[in-house]
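A single protein chain has been omitted; all remaining protein chains appear in their positions.
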């Protein structure tokens, strides 16, 4: 039972990787808080959006076996 | 004692010429009203601007010997 | 180098845009007016632009000077065609560069609005039915 988490920008630098496989979490919010503690992410969850399987999702969306989860730091394109 | 009057757009079509030499008029407004009657211009002076020697001018500007006067119909560039 | 020009021939945008590029400019807004196939419900075959060139160029430069005063932009330019134009032809181009996008957009919009209301250029439309008419807008 696992999911893939993708990291971008400052989260990738802090995590030292593009992605990792993790056990299926109880919630997206709990997952982020755990990863923030583990990797030392400076951004609180309030400043991020979350995407599941290539679409933006609500923080209380369910996570399924095999899902691809990405935490989206504030964007700076343009 | 003469001036040159330039005609553009619908005024040129109505006058049937680009320009003409005319005696020095007493005023720009009087000149336009006279030309309007002669050439059948449909536009009243209130809808025109006037230029003297290549610059926009007030309707009560003096006209001098040799001046180039143009009556400017509402513009439609762009 | 003049920033406002009347062109009796088709013109290329690329070199005009190139002159607005600058290392301090991060934003470039441009506007192009093309000949449409209709106006106010009538089918249009093409049009003819006439200008009072001397006055048009002087007034165009004045508009660009004013834009540089009013907006926080690096540079701006405008070229307007005269002569016979077919549907799809480029009639007017405006470009403005700035450090930030707000002033670039605002200046570009302001310049085309001023050009359309102040510069002595007149449009005669040729309708599909064969008639022609000069446009002398109210207001």
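Order as written gives the chain letters A, B and C; numbering starts at 1 within each chain.
Assume a residue touches a chain if its C-beta (ideal position, glycine included) is under 8 Å from a C-beta of that chain, and two chains touch if they have at least 3 such contacts.
These numbers come from a predicted model, not from an experiment.
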Contacts of the hidden chain among displayed chains: A, C
Interface with the undisplayed chain - residues on chain A: 6, 8-10, 13, 43, 47, 51, 54-56, 70, 72-78
Chain C, residues in touch with the chain not shown (by the definition above): 14, 21, 23-38, 87-88, 99, 101, 104-105, 108-109, 112
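Keep in mind that, in the parts below, only the chains that are shown with their structure count from here on.
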Graph class of chain-chain contacts, one of line, ring, star, complete, other: other
Length of the line joining the C-alpha centres of chain B and chain C, rounded to whole Å: 25
Shared-contact residues (touching 2 or more other chains) in chain B: none
